[in-house]
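Every protein chain of the complex appears in place save one, which is left out.
Note that the chains are named A and B in the order they appear, and that numbering of residues resets to 1 at the start of each chain.
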Amino acid sequence: MIGEAAGREGRVVVALGRRALSVQFRRAQLLMPTFVLPLMLLAVIASGTSVAQDLRGFPDVASYLAFIVPGTVIQGALLAGLTSGTALAADVEFGFFDRLLAAPVRRTSLVLGRQAGTLGLSLLQSIFFLAVAFAFGARYPGGVVAVLATIVLAAITAVGIGGIAGAIALRTGSLSLLQSIFPFVFVLLFTAPAFFPRELLAPALRDAAVYNPLTYVVEAVRGLLAGDATLGDPWAGLAAAVLLAVATTVLATFALSERLRTL
Amino acid sequence: MSDFDSRVPAVEVRGLVRDFKGGIRAVDGLDLEVAPGEIYGFLGPNGAGKTTSVRILTTLLRPTEGVARVAGHDVVHEADAVRRSIGVALQEAAIDPLMTGRELLRMQGALHGLRGPAAKDRANELLERVGLTQAADRRVGGYSGGMRRRLDLALALVHRPQVLFLDEPTTGLDPTSRGALWREVRTLNDEGTTVFLTTQYLEEAEQLADRVGIIAAGRLVAEGTPDALKARVGEPTLHVELAEPDSAERARAALAGLGSLEPANAAAPARVVLRTAAGKGAIAPAIRALDEHGVMVESIEVETPTLDDVFAAVTGSHLEGAEARGAEPEAAGAPG
Partner (left out) sequence: MSAPAAPSALHVALVLWRRSLNEVLRVRGALLPATVAPVVFLLGMTGQFGRLTGLEGFPTDSYMSWIVPLSCLQGAGFAGAATGSNLARDIEQGWFDRLLVAPVARPVLLVGPILGGVSRSLVPATVVLLVGLALGAELPGGILGLIALYVACAGFCTVAALWGVFMALMFRTQQAGPLMQQGVFLAVFLSTAYTPEVLLRGWLASVAHLNPVTYVLELARQATVSGIQPSFAHTWPGLVALVGMFVVLGALALLGLRRMGR
């Protein structure tokens, strides 16, 4: 009996996730920010600042590109989460969400369905970024396991960001508000050692980075890909990502119940 | 009104063709001529090529083949002269929502060389003419659909054009606004402006146009005055409902001289149908004749062919948005 119900809800979650993903791909221009922008920034930073390796205090790395790529992967996760939140806001603002609410679907499945879409998007992004960087000379001494672990970490992070964005979307139902949050993606990114080692960041950022969960995820990915745990502890990263994802999914579910109550 | 030569057609089109990417031929050999001072109605369903033709005539689109001249100037080689002579109110009444009505009129003036006090006066004059003086200093974003169309018309008139192009001017308007716009168009025409109007509404073409050109699939399929076009399809008919079925013989005798009688229908013994070119004009004589023969009448109705009937006769299909087949009856009350 329980197994049947769980199976049904599981199919619903998958269906919603698939829809969320297909909306992304329906219009090529939606792909630009989430797939192309992070790569452009990667190209620009990796080539423009590669001389940083000469700095005293910069860790020894085989491939500067591989050092920078974790920042790109996390940027991708941020964008995936924000995009999902924006799509949800659009659904809420234009009434599609109300139609979903009227269907015999469990409320938590709605949230999880959205998160499933975010997950799918993030998976595709991470693979894409890592592959392109590899094609341009990045090397991952950590091996296939590291790459897989990176993809998983990024996906969990994306879900975490999607949770916050989704919560905002559900509370405000405003598409334009979510679109204007876009620059803050970069605030979160820059207050983590996304493109530079933590020790070499400006003091203010270094202090702020301690409180940013993304710091631990970026460093974890960096350590994993380089096969060098001194660059970052994978378990700290996993803990940070999971905590973020759980906390924000709870937040989003609360926001959903609030919305239902006030309907 | 700028001086114009009344021998030069206001609009002249020969062999106009317009192709689009993908092999779409929106205009397929169009020939027409509009005399100065006319109201010409371009009638056809959606997708027939009306808007494309208007865009060519207003220099927004270049023809693939053929020649078009407006106010005596070629639309391709003398585009600037054409633009000076025409006023345009397009279907997508694109108005900047952040500007006020007055600001838009002044801007339009600037685009046509009107500046300073002359522009100000002209704006006031037009605002009053279309009844927007009250709303003049409010942002257009807050105007209703009818108000926007009126402003659009005012904008088209800023420079007193010789030829006015109206693309579906009353689509989406309520009947009151529609009537007001028709009155305004007639007034403009009385003042000497040639009006080239596209529409998908039969009533609009019948009411406003001196001549109607019916377009389908990019070609002109029929042209003429509304009455002449309808006469091609058939004559109006008078439907008389008798108070007593027995009086049918006398009724038929009474009406025989006024037109040609349709054969009696056994299923409707109290009904007599007379086919007559006079149409409405035959009502009074018919009533007199029936009265003289002592026939009591329940009701009299006139049925006239519509432009939709014309369209159907020529193309085999109906216009979109046309009223149901059969014109609205113009009933006259039964006499005493």
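We adopt the following convention: contacts are C-beta pairs under 8 Å (C-beta built on N, C-alpha and C of every residue); 3 or more make two chains touch, one makes a residue touch a chain.
Values in this document were obtained by computation on a predicted structure and should not be read as measured data.
Displayed chains that the missing chain touches over the full complex: A, B (touch as defined at the top).
Among A:Val61, A:Leu110 or A:Leu201, only A:Leu201 touches the chain that is left out of the view. When the omitted chain is restored, the residue from B:Leu114, B:Leu188, B:Leu208 or B:Leu242 that touches it is B:Leu114. Chain A residues in contact with the hidden partner, per the touch definition given at the top, are 27, 29, 32-33, 36-37, 40, 44-45, 47-52, 54-57, 180, 182-184, 186-187, 189-191, 193-196, 200-202, 204-205. By the touch rule set out above, chain B reaches the unshown chain at residues 1-3, 58-62, 80, 83-86, 88, 90, 92-96, 98-99, 106-108, 110-115, 118, 139, 155, 159-160.
Keep in mind that, in the parts below, only the chains that are shown with their structure count from here on.
A straight line joining the Cα centres of chain A and chain B is 59 Å long.
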